[in-house]
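With one protein chain withheld, the remaining protein chains of the complex are depicted in position.
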Amino acid sequence: MSQGGIVRFEDELTLTLCGEAGHGIQSVELLATALLKDSGRYVFSTKEFMSRIRGGSNSTTIRVASRPVDASLYRIDILIPFDRAALDHVRRRLSPETVIFADEDTLTGKEIPGNPVTIPMPFRKTAEELGNVLYTNMVASGFIAGLFSIDEKTLAARVRGMFTGERSSLADVNVEAARKGSESARRLVGAGGIAVEIPGDPAVHDYISINGAEAVGLGALAGGCDFVSSYPMSPSTAVLVFMAEKADQFGVIVEQAEDEISAANMVIGAWYAGARAMVTTSGGGFALMEETVGLAGMLESPLVVHLAQRPGPATGLPTRTEQGDLNLALYSGHGEFPRILLAPGTPLDAIELTQKAFSLADLYQIPVFVLTDQYFIDSSWTIPAPRFGENAPRLRIVETKGDYRRYRLTDEGISPRGVPGWGEGLVVVDSDEHDEEGHITENHGVRVDMVDKRLAKYAAVRQDAQAPELYGPEDYDTLIISWGSTGPIVREALRRIRRPGTSLLHFRQVYPLHPKTPEYLGKARRRVMVEGNATAQFERLLRAETGYGARDRILKYDGLQFTVDELVQKFEELDESEVGK
Amino acid sequence: MSQGGIVRFEDELTLTLCGEAGHGIQSVELLATALLKDSGRYVFSTKEFMSRIRGGSNSTTIRVASRPVDASLYRIDILIPFDRAALDHVRRRLSPETVIFADEDTLTGKEIPGNPVTIPMPFRKTAEELGNVLYTNMVASGFIAGLFSIDEKTLAARVRGMFTGERSSLADVNVEAARKGSESARRLVGAGGIAVEIPGDPAVHDYISINGAEAVGLGALAGGCDFVSSYPMSPSTAVLVFMAEKADQFGVIVEQAEDEISAANMVIGAWYAGARAMVTTSGGGFALMEETVGLAGMLESPLVVHLAQRPGPATGLPTRTEQGDLNLALYSGHGEFPRILLAPGTPLDAIELTQKAFSLADLYQIPVFVLTDQYFIDSSWTIPAPRFGENAPRLRIVETKGDYRRYRLTDEGISPRGVPGWGEGLVVVDSDEHDEEGHITENHGVRVDMVDKRLAKYAAVRQDAQAPELYGPEDYDTLIISWGSTGPIVREALRRIRRPGTSLLHFRQVYPLHPKTPEYLGKARRRVMVEGNATAQFERLLRAETGYGARDRILKYDGLQFTVDELVQKFEELDESEVGK
Amino acid sequence: MNSGRFDMGSIDVAWCPGCGNFAILNTLKAALEEIGITPTKLVMVSGIGQAAKIPHYMKCNVFNGLHGRALPAATAIKAVNPGLTVIAESGDGDMYGEGGNHFLHAIRRNPDITNIVHNNMVYGLTKGQASPTSRRGFVTPVQVRGVSEEPFNPLAVAIAQKATFVARGFAGDQERLKELLVRAVSHRGYALVDILQPCVSFNKLNTFAWFREHTVSLPSSHDPTDPVEAFRRAMEDDPLPLGVFYEETGRPIFEETLGLYERSDLPLFRRERNMAELQRLVDGKTGR
Partner (left out) sequence: MNSGRFDMGSIDVAWCPGCGNFAILNTLKAALEEIGITPTKLVMVSGIGQAAKIPHYMKCNVFNGLHGRALPAATAIKAVNPGLTVIAESGDGDMYGEGGNHFLHAIRRNPDITNIVHNNMVYGLTKGQASPTSRRGFVTPVQVRGVSEEPFNPLAVAIAQKATFVARGFAGDQERLKELLVRAVSHRGYALVDILQPCVSFNKLNTFAWFREHTVSLPSSHDPTDPVEAFRRAMEDDPLPLGVFYEETGRPIFEETLGLYERSDLPLFRRERNMAELQRLVDGKTGR
């Protein structure tokens, strides 16, 4: 993209900011994405950060394009590092095509790997001149705005919007900082050193910026969620925070429990009494809820679990990403009972599937999982504003009669659910094996009936499953298989390689599998798994359920998400090494 | 077995006692099996009981034979019910071949199903005459001794042995009660009403009576176990009690924790400091330990879990049996790391495998599970006294040097394990991802190395796996497959049907599978799973690991164990329905 | 007492003859009847254990959950439908052992529920191991050398956490127990009633006779509004005082602090999500 002195970006560019925790990279990201969206650009941004509050090196990558983007690149076009450690932190992603803007002292000294173009830019220096090094991020934000020729009025308005109430006294100086940054960028653009010609699209005005956590939260609200109890744990906390923010507005009870066990049991209690309740948690926290998942199984209680995956075992890498909890969720809880596992790959997926999780849980009276991961939760997309429709979801409960029996045996295994205090009946639920009334029993015949009743639900649950999505030709010989958050990344990589006969089968529901799954898998001569874990957990599930495994596995478990260009390379390596076999 | 008026038992007989909880059936079982063993008979006994302390209806079935027996029958030859409810409780097992001995009033009134032979016998009446209805069980014990022509001296000595110390004043009247029972039996035998001709075998003098809990406990002691922390839960508590009993004698720390989470974390702490530690638990209790299983995974801590299965979900049927926790153990804990699952079917298995669990955990520094179930824990066998050898097991730890690194990278993934306070090094372990020294890290390369290191152990673990046991011809076309506690039952059923071309493949190690497993499975034209659960969990595992599933499934999940005659019938039904297919 | 509105008729009760649980069951039914609670508006929440079976023996709504986990479920049930009377009732092992953390933190929330604990100083259902309240020296098949830990003191801990109602009763004194239960259920906020309950099968140490000998009423001079006095009394362990140790009125209850019932007292199951508001929320995020 650098042509004879001038660096030109026509369709898209990937911009990375990096620096210490607590130095405001996140504000730059928020401000820059808002401004870029204002200017009609499509933005996808994602971050990786350490498990610490200050110091260390974190980075945020913003991909800006003239058409929708929903995945990120390993390659960096423009890098703005706030200190030298940060620069070194992303050094593997640099190439001669990369342009680095940074304070002079960040660029000097040790050699910079990858031979990038370096352009000194006084971010910190300007901030210090304005009286505080903390304005550095504002100077950088202004600089980005300038690069994209965003006018200074819009810039100033957005900055001012960030400093209201108690903080309004800080508005002026921050506007000034941004302005100075913008000025430097314009000067550079004016001088012809760089040209950013990524046109805006007016349609983007009806779009929203949304991150994974918000999408899950909106889905929950749309699903009628009115009770959340959880214990903080990265990366799931973001959903708890979202729900807490909206609690008063939408009438949601949000309670931080003393531990995960309490959270999960509160949620079961809440459903019992007539709420639509959810926990949001991550690996180790979810592991503590397993007995309670079994409780939901036995009580036939609806339960929605948002499980934001991070690398394990144990504490692992608390702020990193992985698709490592599939087995954990799939086999959680002791005893045998149905469950559903959904795995969104896009914000629209997350809204739709989380909303659906509530109606499925309510309908089948079983646990439903929404499996996301740190990557998904912390990434942000530009998407069309979702439409929710006018009809509020209805809770499937009945007014009980005097002879109400909570566990009445029915063909499909579903018994009408009553709640205490509505109707003349009594609602009796029991974690022991129980009879139709809900009272404890040790009758062996009743036991068998109840096991069969619970498992009978699978028939309908399977019919109701989300079909996997096929991208590419129907008459594929090679089938790439992905699930959850990797979907958009794999999709773009596949588009880029344009290899004939290769399609992608992407799963938004990982369990139970849609009945057509074996057919899809069976048609392929060669199957390639793409998973963010070390043991190909979804492949194992496919093999157990359909008999079809995969010959090739592309697995990643270093704590980071796949990127499009990385996958393109893997697909190409794969082709070479396996041609003709 | 009843031939023209006289009831004759030549090789074996199955005797069932039933009555309320708290009415001493267990004492009859203990006394009778001891006396029968003394007289050279082989005894297998098993029980089923309700989750209550008093009342209800429980039963114990004792199978007595002139050759080794290790499984039980559904059929009852002799029934001694202590009340009418108890008789009704076992009514399905009665037939015209059954002889019932009971107090007159138990036999009168409602008709008895199955048309059994009924012989009034004044057990309770005699007890009342001796001054207390509580002696009923002693009269019955004497009666059983009399049936087997056990001499009164031996009987009196055994009874006296039960009343020592504080209770010695009760010895005389109990001896008298037993004598009266014995007398009635002898009278009956003398009159030719019944003939029990099951010869004793002098070899049995070197045998011991042992139940599943004792076998697991002995295995643990043999494995060097010196620390047990657990929270009571049926049916696992029996092992905790056994270890507590032996604690002083063998220098074992036995601690009842405040909850399962504490128990499991104590055990990990204990291994860290140099103990050989174990938890004993059951379904729901184990579910609470899952996060800690992940901790063992990350710390590379040895861990031994005795998991005594019972029916779930949740509280389920607390005192019943099931093979329902295979998936739970297999996928417990979040994150990816190796583990081993052992599943004994006989007391010798349990001794050997539990002992082995400690050395495997110690060698590979991973969690090792011993999967039993309520049936196994509460059944009792006559087996040759095991020999332990003279060599105490050695803990695989090293004296640390100053530059000791707990997680030194090695080819096989195993790093020498030090303990704090021994040597000049420091032992640093961390539930976060860590470097070789054990200190927290977020380096992506180190992360990958550490995941690979942990998973690398699988290579050796697999090679070290217990081979499945083949019973029957090598050139089978039908392969019956079982695991854990059902083994001996399936084995006997198979012997009885004598169907050519049918063999049994029984697994004492269910994960990882021995490398020869696919070969065994692949050779069969038809595979039949026998499992004590509703969803064929082991079949699922076989399918995921080898690609081979089973065409037929014989599953039981009513809370009771399979019996030999029940399985014979299932095998026969199977044959008929599938002939020629 | 077999004709009250909470009676189940002739059912099979799994408790041992002579067990202290029967007295508690009967007294509770009488107390609830006296207060005038309706069975359809009562939810009995329990864990697992002998005591925890009590809801099955009463005509009412039942949530018989997991061992140790009655309090979180009860807190949530009350929060979701404050019109219900919610009682969380279980054994000492359940509430103070497995459920200890919930005991600590439920108190802090001060939900308007009653927490009744059958304290038999033993694990009954699992056949006689020590419970957190077992006294020193108590020998069991697991505690073969006798219990060496300091017994858990539920009343002192509850007072230390400022529980708004803290009382101890005795199953052998049904008259005063009923009085305590009436006060506890009527109390607005979290109320703890620890009930000394003889287990005739597994606790041969703390029998009816033992409890009679080792308990005493709190003096009428006792001031239940003084936490330090309450604590002093709670630390007395021979004889064990009976009565209301501590009571505080007027503290906000959990359900109130949620803000959800300020504008409407409808339980959650009668409410609907405001979809228009939700649409406005996302529309507000566009550039329009």
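Descriptive notes on the structure:
Which chain is which? They are A, B and C, in the order written, and residues in each are numbered from 1.
Operating definition for what follows: a contact is a pair of C-beta atoms (placed from the backbone, for glycine too) under 8 Å apart; a residue touches a chain by one contact, two chains touch by 3 or more.
Everything numeric in this text was worked out from a predicted model, so none of it was measured.
Note that the undisplayed chain, when the full complex is considered, contacts A, B, C.
Remark: the omitted chain is touched by one listed residue; of C:Ile11, C:Val216 or C:Met235 this is C:Met235.
Only one residue from B:Asp248, B:Asp403, B:Asp477 or B:Glu519 touches the chain missing from this view: B:Asp248.
Residue-wise, the contact with the chain that is not shown comes from A:Tyr231, picked out of A:Tyr231, A:Tyr272 or A:Trp381. One of A:Gln256, A:Asn443, A:Thr546 or A:Gln569 touches the chain omitted from the figure, and that residue is A:Gln256. Screening C:Val117, C:Val157 or C:Val185 against the full complex identifies C:Val157 as the residue touching the chain left out. When the full complex is taken into account, the listed residue touching the unshown chain is B:Gly269, out of B:Gly22, B:Gly269 or B:Gly549. Touching residues on chain B toward the chain that is not drawn are 37-38, 204-210, 218, 221-222, 224, 226-227, 229, 246-251, 253, 255, 257-259, 261-263, 265-270, 272-277, 291-292, 295, 299, 385-393, 395, 397, 419-432, 438-440. Not every partner is drawn; the one left out touches chain C at residues 97, 100-101, 104-105, 107-110, 132, 145, 148-153, 156-157, 159-162, 227-228, 231-232, 234-235, 252, 254, 257, 259.
If you put the missing chain back, the residues of chain A touching it would be 22, 50-56, 231-234, 237, 240-241, 244-245, 247-248, 254, 256, 258-259, 284, 314-315, 318.
Note that only the chains that are shown with their structure count from here on.
A separation of 41 Å divides the Cα centre of chain A from that of chain C. For chain C, residues touching at least two other chains, in rising order: 48, 66.
Across the assembly, chain B contributes residues 50-51, 56, 284, 314-315, 318 that each touch 2 or more other chains.
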